[in-house]
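Data first, discussion second: the structure below is written as C-alpha coordinates.
A single protein chain has been omitted; all remaining protein chains appear in their positions.
Up next, chain A:
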(Lines give C-alpha, C1' and ligand atoms only; values in the text may rest on other atoms or scores of the structure.)
Protein backbone atom coordinates (compact mmCIF):
# COMPACT_ATOMS: atom_id res chain seq x y z
CA UNK A 1 0.00 0.00 0.00
CA UNK A 2 1.64 3.26 -0.96
CA UNK A 3 1.21 6.53 0.84
CA UNK A 4 -1.70 7.83 -1.18
CA UNK A 5 -3.66 4.70 -0.38
CA UNK A 6 -2.58 4.90 3.24
CA UNK A 7 -3.79 8.46 3.45
CA UNK A 8 -7.11 7.37 1.98
CA UNK A 9 -7.49 4.50 4.46
CA UNK A 10 -6.50 6.70 7.41
CA UNK A 11 -8.97 9.33 6.33
CA UNK A 12 -11.81 6.84 5.87
CA UNK A 13 -11.15 5.09 9.19
CA UNK A 14 -10.99 8.44 10.96
CA UNK A 15 -14.19 9.61 9.31
CA UNK A 16 -15.96 6.33 10.16
CA UNK A 17 -14.91 6.60 13.82
CA UNK A 18 -16.02 10.23 13.96
CA UNK A 19 -19.32 9.34 12.35
CA UNK A 20 -19.90 6.49 14.78
CA UNK A 21 -19.15 8.67 17.79
CA UNK A 22 -21.17 11.69 16.65
CA UNK A 23 -24.21 9.52 16.03
CA UNK A 24 -25.04 6.94 18.69
CA UNK A 25 -23.66 4.10 16.62
CA UNK A 26 -20.67 3.72 18.92
CA UNK A 27 -22.94 2.75 21.81
CA UNK A 28 -23.50 -0.61 20.12
CA UNK A 29 -19.84 -1.46 20.59
CA UNK A 30 -18.28 0.44 23.47
CA UNK A 31 -19.21 2.22 26.67
CA UNK A 32 -20.59 5.74 26.54
CA UNK A 33 -17.59 7.16 28.40
CA UNK A 34 -15.32 6.41 25.46
CA UNK A 35 -16.93 9.07 23.25
CA UNK A 36 -14.42 11.91 23.83
CA UNK A 37 -11.54 9.51 23.21
CA UNK A 38 -13.16 8.26 20.01
CA UNK A 39 -13.72 11.81 18.77
CA UNK A 40 -10.09 12.66 19.49
CA UNK A 41 -8.83 9.47 17.83
CA UNK A 42 -10.94 10.10 14.72
CA UNK A 43 -9.66 13.66 14.52
CA UNK A 44 -6.03 12.54 14.88
CA UNK A 45 -6.48 9.95 12.13
CA UNK A 46 -7.94 12.54 9.78
CA UNK A 47 -5.17 15.01 10.54
CA UNK A 48 -2.62 12.25 9.92
CA UNK A 49 -4.25 11.51 6.57
CA UNK A 50 -4.20 15.19 5.59
CA UNK A 51 -0.60 15.59 6.74
CA UNK A 52 0.42 12.50 4.78
CA UNK A 53 -1.29 13.79 1.66
CA UNK A 54 0.21 17.25 2.12
CA UNK A 55 3.79 16.04 2.59
CA UNK A 56 3.31 13.59 -0.25
CA UNK A 57 2.20 16.41 -2.55
CA UNK A 58 5.04 18.67 -1.46
CA UNK A 59 7.66 15.97 -1.95
CA UNK A 60 6.14 15.11 -5.28
CA UNK A 61 6.32 18.70 -6.44
CA UNK A 62 9.87 19.05 -5.15
CA UNK A 63 10.87 15.79 -6.82
CA UNK A 64 9.36 16.71 -10.17
CA UNK A 65 10.95 20.17 -9.98
CA UNK A 66 14.25 18.41 -9.38
CA UNK A 67 13.64 16.06 -12.26
CA UNK A 68 12.78 18.72 -14.81
CA UNK A 69 16.08 20.40 -14.01
CA UNK A 70 17.93 17.14 -14.52
CA UNK A 71 16.20 15.00 -17.08
CA UNK A 72 18.91 12.38 -17.38
CA UNK A 73 19.74 9.88 -14.77
CA UNK A 74 16.25 9.46 -13.41
CA UNK A 75 14.37 6.58 -14.83
CA UNK A 76 10.69 6.13 -14.36
CA UNK A 77 10.62 5.78 -10.62
CA UNK A 78 7.48 5.13 -8.72
CA UNK A 79 6.03 8.01 -6.79
CA UNK A 80 6.88 6.08 -3.64
CA UNK A 81 10.62 6.16 -4.21
CA UNK A 82 10.57 9.60 -5.67
CA UNK A 83 8.88 11.03 -2.64
CA UNK A 84 11.01 9.39 -0.02
CA UNK A 85 14.37 11.04 0.38
CA UNK A 86 15.32 8.39 2.92
CA UNK A 87 14.81 5.57 0.44
CA UNK A 88 17.95 3.89 -0.70
CA UNK A 89 16.51 1.09 -2.72
CA UNK A 90 14.17 1.13 -5.66
CA UNK A 91 10.61 0.38 -4.72
CA UNK A 92 10.45 -2.32 -7.34
CA UNK A 93 13.47 -4.05 -5.95
CA UNK A 94 13.38 -7.63 -4.81
CA UNK A 95 12.15 -6.78 -1.32
CA UNK A 96 8.75 -8.34 -0.98
CA UNK A 97 7.80 -5.78 1.68
CA UNK A 98 6.39 -8.56 3.78
CA UNK A 99 7.10 -6.90 7.06
CA UNK A 100 10.85 -7.32 7.05
CA UNK A 101 11.60 -3.75 6.34
CA UNK A 102 12.53 -3.95 2.68
CA UNK A 103 11.36 -0.99 0.76
CA UNK A 104 9.22 1.52 2.53
CA UNK A 105 5.79 0.27 1.81
CA UNK A 106 3.79 -0.79 4.78
CA UNK A 107 3.39 -4.54 5.01
CA UNK A 108 0.36 -6.07 3.50
CA UNK A 109 -1.20 -6.43 6.93
CA UNK A 110 -2.19 -2.77 6.64
CA UNK A 111 -4.84 -3.80 4.17
CA UNK A 112 -6.69 -5.43 7.04
CA UNK A 113 -7.64 -1.96 8.28
CA UNK A 114 -10.15 -1.90 5.44
CA UNK A 115 -12.16 -4.63 7.20
CA UNK A 116 -13.34 -2.74 10.29
CA UNK A 117 -13.94 0.22 8.01
CA UNK A 118 -16.29 -1.77 5.80
CA UNK A 119 -17.90 -3.41 8.81
CA UNK A 120 -18.55 -0.04 10.40
CA UNK A 121 -19.76 1.81 7.30
CA UNK A 122 -21.63 -0.86 5.38
CA UNK A 123 -22.84 -3.40 7.90
CA UNK A 124 -22.83 -1.57 11.26
CA UNK A 125 -23.54 -4.83 13.12
CA UNK A 126 -26.20 -4.62 15.83
CA UNK A 127 -25.50 -4.67 19.55
CA UNK A 128 -25.08 -8.13 21.03
CA UNK A 129 -28.40 -9.86 21.35
CA UNK A 130 -30.08 -13.09 22.28
CA UNK A 131 -27.55 -15.35 20.55
CA UNK A 132 -24.70 -14.22 22.79
CA UNK A 133 -26.99 -13.92 25.79
CA UNK A 134 -28.06 -17.56 25.71
CA UNK A 135 -24.53 -18.84 25.16
CA UNK A 136 -23.21 -17.05 28.22
CA UNK A 137 -24.20 -17.54 31.83
CA UNK A 138 -25.94 -14.75 33.71
CA UNK A 139 -23.43 -12.36 35.25
CA UNK A 140 -25.70 -11.25 38.09
CA UNK A 141 -23.77 -10.38 41.24
CA UNK A 142 -24.98 -9.49 44.71
CA UNK A 143 -25.43 -5.69 44.89
CA UNK A 144 -23.75 -3.72 47.68
CA UNK A 145 -26.95 -2.19 48.90
CA UNK A 146 -30.42 -1.30 47.81
CA UNK A 147 -31.21 2.30 47.05
CA UNK A 148 -34.67 3.71 47.72
CA UNK A 149 -37.05 2.93 44.91
CA UNK A 150 -37.86 5.94 42.74
CA UNK A 151 -41.39 7.32 42.87
CA UNK A 152 -44.09 6.28 40.46
CA UNK A 153 -46.39 3.42 39.79
CA UNK A 154 -45.20 1.30 38.18
CA UNK A 155 -41.63 2.00 39.31
CA UNK A 156 -39.21 2.34 36.40
CA UNK A 157 -36.32 0.06 37.28
CA UNK A 158 -33.25 -1.17 35.46
CA UNK A 159 -33.25 -4.85 34.66
CA UNK A 160 -29.97 -5.44 36.48
CA UNK A 161 -31.28 -3.51 39.50
CA UNK A 162 -34.45 -5.59 39.63
CA UNK A 163 -32.55 -8.85 39.20
CA UNK A 164 -30.21 -7.96 42.07
CA UNK A 165 -33.07 -7.07 44.40
CA UNK A 166 -35.08 -10.12 43.44
CA UNK A 167 -32.26 -12.64 43.65
CA UNK A 168 -30.32 -11.45 46.67
CA UNK A 169 -32.90 -9.58 48.75
CA UNK A 170 -35.90 -11.80 48.10
CA UNK A 171 -37.66 -8.77 46.73
CA UNK A 172 -37.98 -7.16 50.19
CA UNK A 173 -36.71 -3.77 48.98
CA UNK A 174 -39.31 -3.87 46.21
CA UNK A 175 -42.10 -3.63 48.79
CA UNK A 176 -44.58 -5.44 46.58
CA UNK A 177 -44.76 -2.51 44.15
CA UNK A 178 -45.26 -2.84 40.44
CA UNK A 179 -42.11 -2.36 38.39
CA UNK A 180 -41.49 -1.47 34.76
CA UNK A 181 -38.46 -3.04 33.09
CA UNK A 182 -36.99 -2.83 29.60
CA UNK A 183 -34.89 -5.52 27.97
CA UNK A 184 -34.72 -7.75 24.94
CA UNK A 185 -36.28 -11.16 24.56
CA UNK A 186 -34.22 -14.33 24.48
CA UNK A 187 -35.62 -17.83 24.27
CA UNK A 188 -33.88 -20.88 25.67
CA UNK A 189 -33.79 -24.20 23.83
CA UNK A 190 -37.16 -25.17 25.34
CA UNK A 191 -38.68 -21.89 24.17
CA UNK A 192 -39.04 -20.36 27.65
CA UNK A 193 -38.82 -16.55 27.46
CA UNK A 194 -36.26 -14.43 29.27
CA UNK A 195 -35.82 -10.71 29.38
CA UNK A 196 -32.14 -9.84 29.05
CA UNK A 197 -29.89 -6.85 29.25
CA UNK A 198 -26.21 -7.11 28.36
CA UNK A 199 -24.06 -5.47 31.01
CA UNK A 200 -20.97 -3.83 29.66
CA UNK A 201 -17.79 -2.59 31.25
CA UNK A 202 -15.69 -1.41 28.35
CA UNK A 203 -16.63 -2.88 25.01
CA UNK A 204 -18.92 -5.54 23.62
CA UNK A 205 -16.17 -8.13 23.95
CA UNK A 206 -16.64 -8.06 27.71
CA UNK A 207 -20.45 -7.72 27.68
CA UNK A 208 -22.23 -10.26 29.84
CA UNK A 209 -25.93 -10.94 30.07
CA UNK A 210 -28.16 -10.48 33.10
CA UNK A 211 -31.33 -12.48 32.65
CA UNK A 212 -34.72 -12.54 34.29
CA UNK A 213 -37.38 -15.14 33.57
CA UNK A 214 -40.86 -14.09 32.52
CA UNK A 215 -43.93 -15.70 34.00
CA UNK A 216 -47.57 -14.65 34.22
CA UNK A 217 -49.19 -12.94 31.25
CA UNK A 218 -46.38 -13.29 28.77
CA UNK A 219 -47.31 -12.44 25.16
CA UNK A 220 -47.94 -15.73 23.34
CA UNK A 221 -45.62 -15.09 20.43
CA UNK A 222 -42.22 -13.62 21.17
CA UNK A 223 -39.42 -13.09 18.70
CA UNK A 224 -35.89 -13.18 20.08
CA UNK A 225 -34.16 -9.79 20.13
CA UNK A 226 -37.40 -7.82 20.30
CA UNK A 227 -37.19 -5.08 22.88
CA UNK A 228 -40.02 -5.24 25.40
CA UNK A 229 -41.18 -3.01 28.19
CA UNK A 230 -42.82 -5.25 30.77
CA UNK A 231 -44.74 -4.28 33.86
CA UNK A 232 -45.14 -6.74 36.69
CA UNK A 233 -44.45 -7.74 40.26
CA UNK A 234 -41.81 -9.69 42.11
CA UNK A 235 -42.31 -13.41 42.32
CA UNK A 236 -40.31 -15.80 44.47
CA UNK A 237 -39.84 -18.16 41.55
CA UNK A 238 -36.27 -18.51 40.36
CA UNK A 239 -34.23 -20.75 38.12
CA UNK A 240 -30.65 -21.78 37.62
CA UNK A 241 -28.84 -20.67 34.50
CA UNK A 242 -27.97 -23.89 32.68
CA UNK A 243 -24.70 -22.39 31.44
CA UNK A 244 -23.06 -21.35 34.70
CA UNK A 245 -25.52 -22.19 37.45
CA UNK A 246 -26.17 -18.51 38.24
CA UNK A 247 -29.47 -17.31 39.70
CA UNK A 248 -32.21 -16.21 37.30
CA UNK A 249 -35.01 -14.44 39.20
CA UNK A 250 -38.47 -14.19 37.70
CA UNK A 251 -40.94 -11.41 37.11
CA UNK A 252 -44.69 -11.96 37.19
CA UNK A 253 -45.72 -10.05 34.08
CA UNK A 254 -49.01 -8.15 33.94
CA UNK A 255 -48.50 -6.21 30.70
CA UNK A 256 -45.85 -6.21 28.02
CA UNK A 257 -45.45 -3.97 25.02
CA UNK A 258 -42.80 -3.81 22.32
CA UNK A 259 -40.57 -0.72 22.41
CA UNK A 260 -37.82 0.52 20.13
CA UNK A 261 -34.25 -0.36 21.03
CA UNK A 262 -33.05 2.09 23.66
CA UNK A 263 -30.50 4.75 22.97
CA UNK A 264 -27.81 2.74 24.80
CA UNK A 265 -28.57 -0.96 24.38
CA UNK A 266 -26.20 -2.01 27.15
CA UNK A 267 -26.50 -1.68 30.89
CA UNK A 268 -23.55 0.36 32.07
CA UNK A 269 -24.49 0.64 35.72
CA UNK A 270 -21.37 -1.32 36.68
CA UNK A 271 -19.15 1.37 35.32
CA UNK A 272 -19.85 3.71 38.16
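Things to note:
Just so we're on the same page, a residue touches a chain if its C-beta (ideal position, glycine included) is under 8 Å from a C-beta of that chain, and two chains touch if they have at least 3 such contacts; residues count from 1.
Definition applied: contacts and distances are computed from a predicted model.
One subunit of the complex is not drawn; among "Cytochrome c3 family protein", "CbtA family protein", "4Fe-4S dicluster domain-containing protein" or "Permease", its UniProt record names it "Permease".
Residue A:8 is the one among A:8, A:32 or A:149 that touches the chain missing from this view.
Residue-wise, the contact with the chain that is not shown comes from A:40, picked out of A:40, A:192 or A:236.
On the side of chain A, the interface with the absent chain consists of residues 1-10, 13, 17, 20, 26, 28-30, 34, 37-38, 40-41, 44-45, 48, 51-52, 55, 64, 67, 71-79, 81, 84-87, 90-92, 96-97, 99-101, 104-107, 109-116, 118-120, 122-123, 125-132, 135-137, 139, 141, 144, 201-206, 208, 243-245, 270, using the contact rule stated above.
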